[in-house]
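Chains shown are a subset, placed as in the full complex.
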Amino acid sequence: MGLCGSVPMRACGMASEPGHMTQRSCAYFGARYVLGPIKDVLHVVHGPAGCLYYGSMVRGRLQKVVGTDLGVGEIVMGGLSRLKDALIEAFRMWPEKSGAFVYMTCGPGITGDDVEGVAAQVEKETRKKVVVIHCPGFSKIHQSGGHSLAYDALFRLIKPVKKAQEPTVNIIGEYNVAGETKSIRALLSGLGLRVNTVFTGDAKLEDISTSSSAHLNILICGSTGRKFARLMREKFGIPHVEASFYGTTATSRAVRKIADFFDLMDRNMLLGVMEQKFRALDETEAIRKACEGKKALVVLGAARIKSIGALLRELGFEIIGIASIFASNEDYRGICFNPPLTMDDPGDDEFEKLLRAFTPDLVVTNSREQWRSVKLGFPTLALPQEEFRGSFAGYEGFINFAKDVQRVLTAPVWRFVHG
Amino acid sequence: MINSLSEIPIEGITYKNLKIEKKPITQDYVPPPLELVPSSKRAVCIDPSRTCMPLGAMWATLGVHRAIPFVQGAQGCTTYVRYTFARIFREPASIASASFHEDAAVFGGRQNLIRGIRNLVCRYRPELISIVTTCSSEVIGDDIHSFLSEAMDLLEEEFGREVLDVTRFVIVNTPSFAGSHVEGYNRASREFLRALAKSTGQKSRTLYFIPGFMSPGDIRELKRILEMMDVSFRILFDISDTLDCPLVGMPERIPYYPPGGTRVEDFVRAGDGSAIFALSPDAGRAGALWLEKVHRVAARIMPIPMGIGCTDEFIKSLSEIAEVPIPDSIKWERGILLDAMADTLHYTMMKRVALCGDPDFVASATRFVCELGMIPTYILIGTRSSTAPETVWKAAEEYNVKPVVFNGGDQFEWEYALKNDPPDLILGHSRCVNISREIGVPLVRFGFPVYDRVGYQRQPFIGYRGGERFLALIVNTLLDHHYPDDRTHQ
């Protein structure tokens, strides 16, 4: 542990201390985060009702999830027959679904049910794909472990197919918060590219299995999708580029990088990109001026820190501190700016100490933890943003983000706090 | 824009003018196989209207001054609850996790508890820590009592005896695979009193109250009523300030604790109390009964005082036990509610209403809607209850209505009933919003949880004044509902 001012520091990539008041979540949470948006499959939670109840809310949206609602009986006697019945019933009730993801949570994770065996049986009986995600909450040190489990499951679904005729890409690590998938799709269509699958903001079982037809994978959130992209390169020979659509500079760079790959860049396209960028800068000029030199503290998952950090810096913020709720050391290396403070896994007390030590002009954190800094009187921007606040990706997204920051910073309420 | 407008568009709100494309969310509805509709006939659970026990114990703990729940389980068990509280209260809530990982699953959570407690005590100096178990620790078979005793020994060794005077401990066993958040609260109510309450032999005149899942607004209203009744009282598990407090700015001391909450001392003295009221039978009864059995404190278990009948029962019981007359000011408020009921009877009478939520909320609300002349049709008691159906049936008999009661089913079967036989109104929590939109029937939000509208946690639904507000919500929701010629509701 190091010390930064009064704030104790810990090395990255470690498990949380018990009682540390961590904001981290569990493997199941992570798996739901990634797989949540996939529409044409059943999501079946094998565990108690609570996991089902909570797991139906992903990034603030209520999703259709069913479960086995394990009781004492099943915990003692084993819940396998209940799982089997539940799967078969669910396929009868939603015959249009092409398959099922079965999330195994803590209870059955400890008792060690042979869930794979049941899945195979049900697959045979129903001729639907049944994929088991072994994601008991305790199985990983934080949610990113669940992200990996989800991507592992997705990877197993991909079949080797012929390359597409037209230039085709997959997008990896893009979760369609507030319509961001649509923004990115629009930029890529502008280049004349076909998007096969968006992992997982816009993915169906069928698209996933044919995602090996793409010529290029575009990796947005490296933290969640990097390993998956690597595997796709190894097994299907699909190269990937890391690209960010957060901020006008990053967006322009991403567009050029992808266009270059397909050899699509010409003067017209360049002009088009520039024009959009100028418009975005133009529309945000007043806001950028107001943000110039203001201090921001960012407390988020590491991948988000990178993208939001870019947006903030483009707005003119000085990022005085970042604290990652969860991250690998690789994630930290990916953050190309060097704020005075970098910390991992802040506890509630540490978050408060950061606020006191740095008195930031803006705090950016997740929607679950935002109320602490709000309560202590700090303008706070929470992510994921609600749908009406709009996508943060691409040029339009930069404008949306700027407006969001403006709303938070200029809210008159702050001036009354000490009034 | 002006030229494209017809003077009074009949649709009320004109989507057209918003110029946003309409896209269907799902394809056409296909009815499920009929035999799979009842939840008892299915293995698959769809949209449960309850979550697991630990949440209830955490809720209760957060109502205690400078108390922290320590959740003996994986991190998700806290994160999900923090998220749930954040959405309902829009307040920070400190909840600690034992951070179970593979080693804990294999070797048990001893180390997690011991180190976790030490960390909490050193870094947060709480006055109380509740140890809340989860399915993992229960399945592993953690011996929490011995772990805790070891932890306390180590603390004493390291920091001296005083440290245990500052921080008290309560263990609440809340395996997630049984009961629900309601039972989790119920157990907490017993375990807190078991761990803390003492009797000195010297009875006080103080009345104690276990509020169940009442909101901050409800608890504040309860206090106001008790002050009007001029009785000495303490609210146990009082979240009214801890989960709804002012914007404070940077506090002098960190870690920050919200002000308020029940003092540990109040739990200790409860053993001398003259009576204890559990105002939510399913969430608090255990505590009240335990106190009665062990410390001879008279227990009064009664439905949430909502509407006329249940509030009358509460006020009467209060007046009897505390031997105080019912003041005119309370009668006045009752009369105002009656006046509001008489003034709006044309809107409420014979309206068919479906209800959904936790047993205590649903039971009292059913009686209230009957008092308004509404006809309860389908009632989902989200957690199987032994008391709520009785309360419902008693009201149903008195008011000559015959609702279908689903005791502990999931929302799917209740929603199926609503699709086949839509009511005029739905009373339920925020997770009823989908069925409300699907069948085009307006939703009045109440109970646990309400998170998609603001201010609900601050406004009371209990007592005569809460009834007034509840009634206004009901009537205004009916009036807001856009009928094709909605000028009828000017």
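As written, the chains take the letters A and B, and residue 1 is the first residue of each chain.
Keep this in mind: a residue touches a chain if its C-beta (ideal position, glycine included) is under 8 Å from a C-beta of that chain, and two chains touch if they have at least 3 such contacts.
Since this is a predicted model, take the numbers as computed values, not measurements.
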When all copies in the file are counted, not just the one of each kind on show, what formula do you get?
-> A x2, B x2
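Rule of thumb we're sticking to: only the chains that are shown with their structure count from here on.
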Can you give the whole-Å distance between the Cα centres of chain A and chain B?
-> 31
Residue positions on chain A within touch of chain B in the complex are 15-29, 44, 47-54, 56-57, 62, 66-72, 74-75, 81-87, 89-90, 92-93, 95-96, 106-107, 109-111, 136-143, 347-349, 352-353, 355-356, 359, 367-372, 374-377, 413, 417-418
Contact footprint of chain A on chain B as seen in their complex | 27, 30, 32-33, 36, 42-48, 50-55, 68, 70, 73-77, 79-80, 82-84, 86, 89-92, 94-102, 104-105, 111-113, 115-120, 123-124, 134-136, 139-140, 175-178, 180, 245, 247-251, 254-256, 410, 431, 433-434
